[in-house]
Each structure stands twice: as C-alpha cells, then as structure tokens.
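Handing you this structure, nothing more for now.
Only one protein chain is missing; all other protein chains are in place.
Each chain gets a letter, A, B and C, in the order it is written, and its residues are counted from 1.
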Amino acid sequence: MVRSARATRGATAAADEDMVQLLAPSGERVTHPEYDLEPSDDEARGLYRDMVIIRRCDVEMTALQRQGQLALWAPLRGQEAAQIGAGRALAPDDFCFPGYREHGIAWCRGITPEQSARSFRQVTNGGWDPYEHNYAEPSIVIGNNVVNAVGYAMGVQHDGAESAVMACTGDGGMSEGDVAEAFVWAAVFQAPIVFLLQNNQWAISEPTERQSRIPLCRRADGFGFPGVRVDGNDVFAMLAVTRAALARAREGSGPTLLEAFTYRMGAHTTSDDPTRYRVDTEVEDWLQRDPVERLHRYLVAAGAADEAWTAEIDAEADGIASRLRDAVVALRGPSPASIFDHVYAEPHPLVDEERAQMVALLGAEDAGSLK
Amino acid sequence: MVRSARATRGATAAADEDMVQLLAPSGERVTHPEYDLEPSDDEARGLYRDMVIIRRCDVEMTALQRQGQLALWAPLRGQEAAQIGAGRALAPDDFCFPGYREHGIAWCRGITPEQSARSFRQVTNGGWDPYEHNYAEPSIVIGNNVVNAVGYAMGVQHDGAESAVMACTGDGGMSEGDVAEAFVWAAVFQAPIVFLLQNNQWAISEPTERQSRIPLCRRADGFGFPGVRVDGNDVFAMLAVTRAALARAREGSGPTLLEAFTYRMGAHTTSDDPTRYRVDTEVEDWLQRDPVERLHRYLVAAGAADEAWTAEIDAEADGIASRLRDAVVALRGPSPASIFDHVYAEPHPLVDEERAQMVALLGAEDAGSLK
Amino acid sequence: MTELTLAKAINEGLRKAMEDNPKVLLMGEDIGRLGGVFRVTDGLQKDFGEQRVIDSPLGESGIVGTSVGLAIRGYRPVSEIQFDGFVYPAFDQLVSQVAKQHARSEGAITLSLVVRIPYGGGIGAVEHHSESPEAYFAHTAGLRVVSPSTPNDGFWMVRQAIECDDPVLFLEPKCRYWEKGEVDEAAPPSGLFEAAVRRVGTDATLVAYGPSVKTCLKAAEVAQGEGRSLEVIDLRSISPLDADTVARSVEKTGRLLIAHEAPVFGGMGAEIAARLTERCFYSLSAPPLRVGGYHTPYPPSRVEEDYLPNIDRLLDALDRAFEF
Partner (left out) sequence: MTELTLAKAINEGLRKAMEDNPKVLLMGEDIGRLGGVFRVTDGLQKDFGEQRVIDSPLGESGIVGTSVGLAIRGYRPVSEIQFDGFVYPAFDQLVSQVAKQHARSEGAITLSLVVRIPYGGGIGAVEHHSESPEAYFAHTAGLRVVSPSTPNDGFWMVRQAIECDDPVLFLEPKCRYWEKGEVDEAAPPSGLFEAAVRRVGTDATLVAYGPSVKTCLKAAEVAQGEGRSLEVIDLRSISPLDADTVARSVEKTGRLLIAHEAPVFGGMGAEIAARLTERCFYSLSAPPLRVGGYHTPYPPSRVEEDYLPNIDRLLDALDRAFEF
C-alpha cells in the first residue's frame, strides 16, 4: 500500500510544478509573466528586518522551551519569507485565521512575540484580542479553523465590506475533510478568501506525498478556483502573489489557493526528533534556498544594505529577543479560579457552583493568585 | 452569497462538459474515441429486462409506501441505466458500497427487491448478508460509507486479490468532508476503487451548483486520479466506462471517479415534494432522454425486440412486482427482544441485563414475537 | 393567544428573531426553497431573501464551521442539522471550536450561534433519523443545550436561544412537531434555562424534557387513577440543569424518576440521578430510577415503541420506586 505512494516522492517534493519566483536563491531578481513587484529599498529592507527579527525570536523561543520556560514551541525557521510575504500583503481590515506556527504572520499583525509565546507557556490558550489585530486565536485542531475562516469571509461578503480573509493550513492539513468542506463553501459562495497553504514538505514525520501524489496547489482545480504554487522562500513572490490573490478576493472574484513551497528547517515542535525520519542532505539542500540569505544577497547587490546596516538589524533583533526572554519568563497566570471566567458569556449556575467549590477548597487567596 | 452560485447553474447542470455516450437518446449507436461496447442482442435485451424490472419494482415500492406498508422509499426512476450499467460491470468478486437509492445495483448483485424493501419497512436496518452478495448494507449517513469502501479496497490490495471495489455517492455527497478524505486515501494508496457518483442534478431540494461551480467529475483532478463524466441515461456507456474503470483498478492503476450524469425523475423520497423547488419543464426535458425508452428504440431498430417480446418483459416485471407486493406485506419483524441480539458479537453484561428487564416487562412471548 | 403546532411556533419564533435583528441568518440543507424537511423554516427565504436564509452545501461540519466564522464576524447564525443522526460530522466543530472559542479568547469572542436539531424517535423513521445525542453535548462545557416540549416554549425558547450570547444547541422533539398548543405572544413563560413544573404532585417526581414530557404527563394521569400523585417537571434546559427546581420537588415527594429517549447508560438521567442523590440524600425513600432507551443502536422503528420510555415502562419504574 505504501510503496506506490513513496514512489512518487518527486511529484510533490521537487519543484517541477511551475512555481512563481521573483527572487532567485542567488539574490538576483527574476521576472514572471504574471506577477511583479518593484519594492523600494525601504520596503525590501523592511521585509528583511521582519524576517531577521522573527527568526531571532524563534531561536529564543526554542531556547526558552529547552530551559523549561515554555510547554512547547513550534519553530518557523525556513518559513520566514512565506509568512512575512503573506503577512505584509494583508491590509489592516483583512482578517487572518492562523494555525499554530504562524508567528511571522502574527508579527505582521502587530502581535508581539511575547503574545505569541503565551499559549506555548500555557498561561492561556489564546494570547491576544482577535478583534484588535484582525487575527484569530491560534488553532491547533487541524482543518476546522479553515472552515471558520470561510464563514467569516461569508460575513465580510454579507456586510458588503471591501476586505478579504486569509486561512492558514499545511501540507498535512490538506488531507482533513474540513479543508475540503471549506473549499466547497468558499467556491459555491465565492467567498473573499485566500487559502494560504504552507507546504513545508513535512507533516511531522510524513512527507508531502503521504498526503497527495500531485502538487497540492492543484487541489483547487477540483473545486473550481485557482491554485498557485509560489516559491515560499522568496519573500517578493509571496508578497506579490498574496497581494494579487487578496485583491481578487476583495473584487468578488472568489477564493484562491496559494501553495507556499517551502521547508520546515527545524523540528516539527520542540517535542519532535526529525533525525528519526529525514536525512540531513535534504535539509542542507534547502539551506541553499534560505529565504533570509536570499533577500540579503539582493539587498547587498542593490546597494541597499551594507555590513553596518546588517549589524544594526541583528543588534535590534538581539535586543527584541532579550526583552522577549525577560517578558516570557515573567509571564504568569492564569489563576485557578479564572478557568471559570469565560466558559460562558452569560451566567451559568453549574460554573458558579464549581467555582465556589474550588475557592472553598483552595481558599480565596490561592484560588485567585496567578500560577 | 447565493446569487453567485445560482448564476452558474449551466456549468454543472448542462452537459457542456464532454460526456461519454454510446447510445443517443434516439436509440442510435454513437461512437466514442476511447470507449466502445459491442453488446450481443442477448446482452442488450438482458440490460433492458433489468431496467424494466427495477423500474416496475420501484413503482410498486412507491405505491406500497403510499399504502402505509413502508416507512419510506427512495425512488430510482431515471437512474436505471446508471445503476444497471454500473451494476452489470461488477464481477462477482468485486465489492460494492451503496447508499440508500442503489436498488438497481442491488438487483445486479442478486439481492431481491424484497430484500431491498426490508430496511424501508424497518424490519431491519440491513436486509441481506453483505458477504453473500459482496454488497454492503445500505448506508444513510452521507459520505462515511465512501471512506469505508476505500478501506475495504486497501484490504483487497493487501490481499493481493484481483478484484475491485465500487463506492456510491451523489452530487450532494460530494460536499461531505468524508468523500474528500476517501479521495485522499484512495489516491495516496492507489486503492483499487471506482467512485460511482450519480449526479442526478438534485440533493433533495438543492441543485448541483449548490455543491460545485464546475462539473463534479473534475473534482478528481485535484486529487490526482481520473474523473470521467458519462451519460448516466445510456446503459451502454455506463457499462463500458465502468468496466474500464474497474479493470484499471484491478490492474493496480488506482481509483477513478465516474460521474453518471443523470436525473432524479421522482421525488427525493416518498416524504418529499419536488413541486416546491423544481419546474416541470426540467423534468419533461429529461423525459426525452429516458434510459429505458432509449434502449428500447435501439433494440427495436436492431431487430432485437418486437412488441411480443416487449410485452413478455412487461408481464414478467408485473409478475415480479406483484410477488414483491405480497412478500413485502408479509414481512414481519423484528421482535422487541431481538434488538439486543447483535449490539455486540461477544457477551455484554449490560445488554443481557436490559434484555432481561424488557422480557420481564413484556413477557417472554411478546418480547420474542415479531412485530 | 393563538393555537399553533410546535413546528409552526418555532417558525414564527424564527421569523420574529429575524425581524428583530438583521444579524440573524439561517443556514442549512434544504431550509430555503423547500422550507426544511419539516417545514420549520417554511416561507422564511421568500420573505427574508437568499442572503439571510441560506441553502448550504451538504456538509454538517461546513454548516457549523461557517456559522462559527459568521458569529466571529458578528452575525447570529441559526443553523439547522437536518436530522439528529447527521450532527456527528459536525462534532469536532462543536466540541473544539463552538464550545471553546469564548474561553480560548478569554472572553473577547462571544459566539452567539444556535444549532437547531430535530431529534428523537417515535415517527417510524429509517436508521439515523431518531437519535437523541443530548448527553454528548451536555457533557461538553461551553455549550448550552435546551429542548422545548410545547409550542409556546418553541416560539419563545428559540428566540431566547438566538438572543443568548452563548452557543445553544436547540433540540426540537420531532415527534411533537405536529402537536398543537396555545402560544402567548405577549410574554415569555420564563427564562430559557428554568425548568417548569407541568403537573403538581406529592408521591413521586417525574423529570423529563422534549419528547418525553408528554409521555410523563400521560403516565401521571394513569397513576392518578391508581391513587398515586406524580409531579412532572419539564427541564426545558438540559445544560445548564435547573437542579433547584428538581430538588424542591424531590424533597417533597421523596421519589425521583427520570425519563428520556437516549440510552440510559451514560445518559442525562445518570447526571440527574447522581446530582439529586447528592443534594437530597436524606429525602429519598428510594433510589432515583431511570427509564430510557436501551444500550442498543436505535432499533428498527417497527419496535421503537418498546424501546422508548412509554407509559408502561414509567409505571413499572414507579412501582419499583415504591417497593423500596
């Protein structure tokens, strides 16, 4: 049963499906018949800064988890361009439904790394006010948030608003029935939504061909809306294609599936051990396509970055990371009794009764003090 | 939200997607570059006989329901060619997972109309031994049986057996997440299965474009296996294309999606009132493409049927129908206590305890006598 | 005061809710042009348009899942699951998103959505059309579960459920859809989560909800003839549970019977029995007894009357309660 699937590894893993690229791994600009981006030096520098900062914070979070300060961390290393390109394409009014690894998009939505750390420290299962950032809470059960996103997009459409919605999923997520139902609804109602599929080649230990024998962007063909594969390690291509897809959604032309073809450079999470299932050569191969290095080469060639400026950005990132460390270590909460606070929005006798039982048992002080 | 969907009605309802046809509505044979069938007169007459009999039984069942002899009936009128063509393509060793309307395929599997009536009379939720007929029990929850079918096909593959599996769903069923998961599994494992999608244009009151903006056979493209639209009112095309797809599955070339483009001439079930949601002209239009008439014209033109023979078949069908009526009216069961018999295959204390309670309350006689 | 069937009363309640609040949307399979297989949404698409009464694709996770998104956007979606047996494909959405969004967002998101489900047996249906899934939902913190037993409650409770800022599963006893009753459009009978004493009695307390309330009232009538005075309580709300009202009655009668169609094992009757035993331990002259579905899949409907709680089974349990 399995051999047949393995046999086609190339089909999805290799970049044989044509893929939108505007920036070659060498850092040279390449052209594409459909998509283009003319970033100002400031814009390009801004994208670089974003990527350096989230990469640095990602390293810090991983270290914090190792030191027992976080329950878990899901590293984004390797996916910086996919997330920053997509995240910077979003307009303030757009709304995004992330998974659990979208720290880069969160950063673009004005969510601080410290806020991103909260659910991983388990002081909460959320971390920010979704309405303040037009960015939903993290979602861990794979697939169901994508359906929620389509519903939100139907609401945007019903409001007659000029905004779009983004829903995040992964290569593994593409196999969940919920994602297919989301595609059906989005297509039938022509919902203003962009499905951002980060194909990082792995679903924990399972390679993409365990989910599909053909490129995942083609999945959209079967539902009647466009699917595009983008070089997910090329921030220019990600920005250009995501902007176009969001514009298309806002115009009322319906959904688009964007497959950001990228790679999970690190472990699935800090609990994972990739050495059990993948070979170093694959990782080294992808290292050659590193999204941050690539943009840096471009900036240097364009004379938009020199050593001094690069060092400045690194220093800024280090500063953010060390402040992040302090903030995370200081994070407290919740209090035992607070678990009863938001089960329901309206009064609920059982919740009140059980809160009282807990307070009686622990004492008001302990029940109310942050963990 | 809805207008956009309605607007594209043509896209799926009209036969603009090219469609395999071997027998024109006029009864003339037409050729197709890929598929052909050279039925002997006996074979063609056999198909006609099948269709006449299941249509006649369908009329009888509907009447029996009206007279209170059945809880419900799901008529197949209009879908005779789709079901007989697909059903006769199955080899004895093949296994089929039906829905609730596949009485024609059941007939081909040697299940009597009386057995098909059992679950609709609610003397059981089954009706036959799946292993005796290589035909699963009826399945009512839409979508989940299609996943089961893929699992069975994985078992066939694991056995190294030379047989194939057929899974039935409808145009509405194509929106259920389970059907998409079935497609993912079947594609990844190259399971020997044929997905028979009877697109009868309606899911109760909802037209097909409420499920998709593009022809449903195209859904397979997104999963990496072939999808073919067949004239579902052309029994020759159905037989030829289904045979080819089953052969392909047996060879190890993986799944195929067959969209039998047909029409539900009757109500969704005897509980339904189609006048609330569809126009007569549509029904009349489809009447012109009637599968039984079509084959009869062919037989007459081919000199394979005359009035006498046609009358003979009608008489045989009438006979079967009246015996069916007697058999259905005589159907009894289950006994109250029998509901405990097959909850588990192995002993279960709670079931025994509750059976004893019921017997104590009703008395052994009543508890054991058929309803 | 007008006399309506339960189905029509809910239809009227939905209409009022849609008139009162433009954010109320209906979504489900066949609810628009057809008006729903039970006609509970009959005429609403015609009057409120296809934008507010939406015929959805065929998928329960899609229906509930998109309702979640609409609610996050500020709408008050009321979705319909066509039959009880088809709610399970939406189970993940209900447990992992509907029930948890408010807590996950620490109150930032209030999910005002209603999921309507015709439930229960007794209509001679085929498989999967007679299930009683309420215990699954009641065990799920974050959800509220209610079930009307009369047209007046149908009219008012559906409006109160839509006005509630929490997700509410609205379970409609389909075998009572066609039964008529007075609807008082002037004022709601009570809060959405309060139980109602339907019949006052002194010897034993019968607790039920939805389809079983009427069965209990009939049984009480018969018991009266046998000289036993039964108090019948209609819970109306399954979660939260109005335990106070039940406790008051049990302290008076000393005997408790609970009836529901769902299998007894792990059903709501267990929670009610356990909770009331703890609260009324010294008042109980007999253990709380449960009458409900057996531990079997819902049987072929030809035998459903022997499976469901009926007058005989209730009176038998009553006798047992008095034997203690």
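Here, a residue touches a chain if its C-beta (ideal position, glycine included) is under 8 Å from a C-beta of that chain, and two chains touch if they have at least 3 such contacts.
Predicted model only: the values in this text are computed from it and were never measured.
Undergrad: List the shown chains that the missing chain touches in the full complex.
TA: A, B, C
Undergrad: Can you say which of B:44, B:90, B:136 or B:174 touches the chain missing from this structure?
TA: B:136
Undergrad: Identify the residue among C:108, C:196, C:217 or C:270 that touches the chain left out of the display.
TA: Result: among the candidates, C:270 touches the missing chain.
Undergrad: Which listed residue, B:38, B:159 or B:284, touches the chain dropped from view?
TA: B:159
Undergrad: Among A:24, A:161 or A:339, which one touches the chain that has been omitted from the display?
TA: A:339
Undergrad: Which of these touches the unseen chain: A:91, A:283 or A:362?
TA: Considering the complete complex, A:362 is the one touching the chain left out.
Undergrad: Which listed residue, C:139, C:218 or C:248, touches the chain dropped from view?
TA: Of the candidates C:139, C:218 or C:248, C:139 is in touch with the missing chain.
Undergrad: Tell me, which residues in chain B touch the chain that this view leaves out?
TA: 124-126, 129-131, 136-137, 141, 144-145, 147-156, 158-159, 177-178, 181-182, 184-185, 188, 341-346, 348-350
Undergrad: Suppose we count only contacts with the excluded chain; which residues of chain A make the list?
TA: Interface with the chain not displayed, on the chain A side: 1-3, 6, 71-72, 100, 119-125, 140-144, 172-178, 203-206, 210-211, 271-272, 276-277, 333-336, 338-340, 343, 348, 350-351, 354, 358, 361-362, 371.
Undergrad: Need a quick check: the contact residues on chain C for the chain that isn't drawn.
TA: These residues touch the chain not displayed: 85, 88-89, 91-92, 95-96, 99-100, 103-104, 127-128, 135-136, 138-139, 141-142, 239, 262-263, 265-271, 273-275, 277-278, 281, 286-290, 294-297, 324.
Throughout what follows, only the chains that are shown with their structure count from here on.
Undergrad: Need the CA-centroid distance for the pair chain A / chain B, whole Å please.
TA: 44
Undergrad: Please list all residues of chain C that touch 2 or more other chains.
TA: Each of 51, 56-57, 59, 61-62 in chain C touches at least two other chains.
Undergrad: In chain A, which residues are in touch with two or more of the other chains?
TA: In chain A, 154, 158, 177-178, 181, 184, 188 touch at least two other chains.
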